[in-house]
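With one protein chain withheld, the remaining protein chains of the complex are depicted in position.
Up next, subunit A:
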Amino acid sequence: MPSLKDLKNRIGSVKNTRKITKAMQMVAAAKLRRAQEAAEAARPYAERMNAVMAGLAASVGSSASAPRLLAGTGSDKVHLLVVMTAERGLCGGFNSSIARLARAHANELLAAGKTVKILTVGKKGREQLKRDLANHFVGHVDLSEVKRVGYANAQTIARDLLGRFEAGEFDVATIFYNRFQSVISQIPTAQQVIPAKFEGGGASALYDYEPSEEAILADLLPRGVATQVFAALLENGASEQGARMSAMDNATRNAGDMINKLTIQYNRSRQAAITKELIEIISGAEAL
């Protein structure tokens, strides 16, 4: 049985914890709104880009002169996994769910006899994958100094990817991130970016192309990679804040429950002590 003083200290510390988690929840809520707005604002660009490229890819894709970014290198031996996670923890299962998906994917590829290379974005994913996949790491992008993810960050990552692709370091690149569904649900997603894959597409209107279709496609494909990376970063940002918000909401509620329980325990033992003292006085008086 802890003493009254211990209980009191315990209640105090849980109260402090609750204050912190509450504050973190509110900060996350504010950041979430901003992240969602950013993701929203980026959508028209990504959608148009995708639509135009899908149309171009449909008409150019089959020809032998198709750019390597679209057609691939002709083999799929070396896979590069780009694992995007947060720089910070305390956001529920956010980082683990991406890491789990990436690990499953990597193990599957390894079992199939492929070579796996891993590029991590955000240090939490790196920490989680370090244990069993550290010898597959080829690089790391640190975004801890970045307050607000901008297109420039995505461009840097995309340039790194393209450089490695040009150098023949990998055949297929896949990015892993959490797609934002709602505050309580984020979906870990794997998306292949090189060679480029398009959903839908096909029937595009008849356009005049200036310069040629091939030249436009060759110009757009690298930009398309950057756009996809950017969209993934933004989705990830919104997901992170959403996950943190609900995790901190839970933590705040748990702290509240714990405070209630401890307070009852505290009151009970205080009452017990008083009763005991009374009994002692009364039985002392009776003995006289």
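Just so we're on the same page, a contact is a pair of C-beta atoms (placed from the backbone, for glycine too) under 8 Å apart; a residue touches a chain by one contact, two chains touch by 3 or more; residues count from 1.
Note that in this section contacts and distances are computed from a predicted model.
Undergrad: When you check the chain that is not on display against UniProt, which of "tRNA N6-adenosine threonylcarbamoyltransferase", "NADH-quinone oxidoreductase subunit L", "ATP synthase epsilon chain" or "Electron transfer flavoprotein subunit beta" does it turn out to be?
TA: "ATP synthase epsilon chain"
Undergrad: Touching the left-out chain: which of A:134, A:215 or A:264?
TA: A:215
Undergrad: What is the set of subunit A residues that contact the non-displayed chain in the whole complex?
TA: Subunit A touches the missing chain through residues 38, 41-42, 44-46, 48-49, 52, 56, 150-151, 154, 205-211, 215-216, 219-220, 223, 226-227, 230.
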